[in-house]
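Just one protein chain is left out here, and the rest sit where they should.
On to chain A.
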Amino acid sequence: MDHREPGAVVAEGLRFGYPGREVLRGVDLRIGAGELVALVGLNGCGKSTFLRLAAGLLRPDAGRVLLDGEEVARLSRRGAARRVALLHQSAPPVPGLTVRQLVRQGRYAARGPLGMLRDGDDAVSARALADAGVADWAGRPVDALSGGERQRVRLAMALAQDTRILLLDEPTTYLDLRHQLEVLQTVVRLRAERGLTVVMVVHDLNHAARFADRIVALRDGRVAADGKPAAIVTPALLAEVLGVEGRVAPDERGGWPVCYPDHPLGVASHLRNENHIH
């Protein structure tokens, strides 16, 4: 794997902490161009922090992240946003902005502060609207959309940055099942069409196993497991990384591993609700 190729994300000895709490304790990760990687792990294990470091929004205490071979911490804010787009888990509502206006904000890094004053029909924004499937709503106010629709609009905004690397922080949280699948399938399709490198934090291991090429599991700020879903999604992974006891079986039709989490580890057996286990 060439780590200088456009779209590669490389973390070397990455450490980061807040006062009194170390979040990442040395993460080494090489993600090739065009890979779709799912980051999994318990709350607070450092998944979101990793994405922020990779986007250059936080400065590592030690180690570095390379995007296309360049250290992200040395890039200007705008330079970083031209290489990598990060979709946050949630964003405050902006009263009155229409879908088109919000998606256009994705062009900020490419056009610069004064570029925002030009209107013009930006082909990149139009493509982002179409790719995320939100072009029909372009004139509607974002406040009027449902949570799932809003998430797709924000995905369109990230796409409008037109970067090779897309980081998604829990893109499916707060969405109902139908919208979860919609968003994930959109991501898979875009990865195929645009050759994007995608790193996404997901909580549902079944989604990770089904949609990602590769799963990276974090525990206590370190990489605990890293590999193809079929190879690493095992009862041992469930126990060690996610802290649950459960079973894994291949999907009848697709063959990807499917987990059946039974109960949290360390809970006394008389508290377990055995009725749910057959």
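The definition used in the following text is that a contact is a pair of C-beta atoms (placed from the backbone, for glycine too) under 8 Å apart; a residue touches a chain by one contact, two chains touch by 3 or more; residues count from 1.
The rule is short, and it goes like this: contacts and distances are computed from a predicted model.
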Listed names "Iron ABC transporter permease", "Molybdate transport system ATP-binding protein", "Cysteine desulfurase" or "histidine kinase", with the criterion being the UniProt name of the chain not displayed: "Iron ABC transporter permease"
Sole residue of A:25, A:140 or A:263 that reaches the chain not shown, by the stated touch rule: A:140
Given A:86, A:156 or A:248, the one touching the chain that is not displayed: A:86
Sole residue of A:42, A:57, A:73 or A:258 that reaches the chain not shown, by the stated touch rule: A:57
Absent-chain interface as seen on chain A, which is shown: 55, 57, 76-78, 80-82, 85-86, 88, 91-92, 94-98, 100-102, 105-106, 108-109, 113-117, 119, 135-140, 157, 161
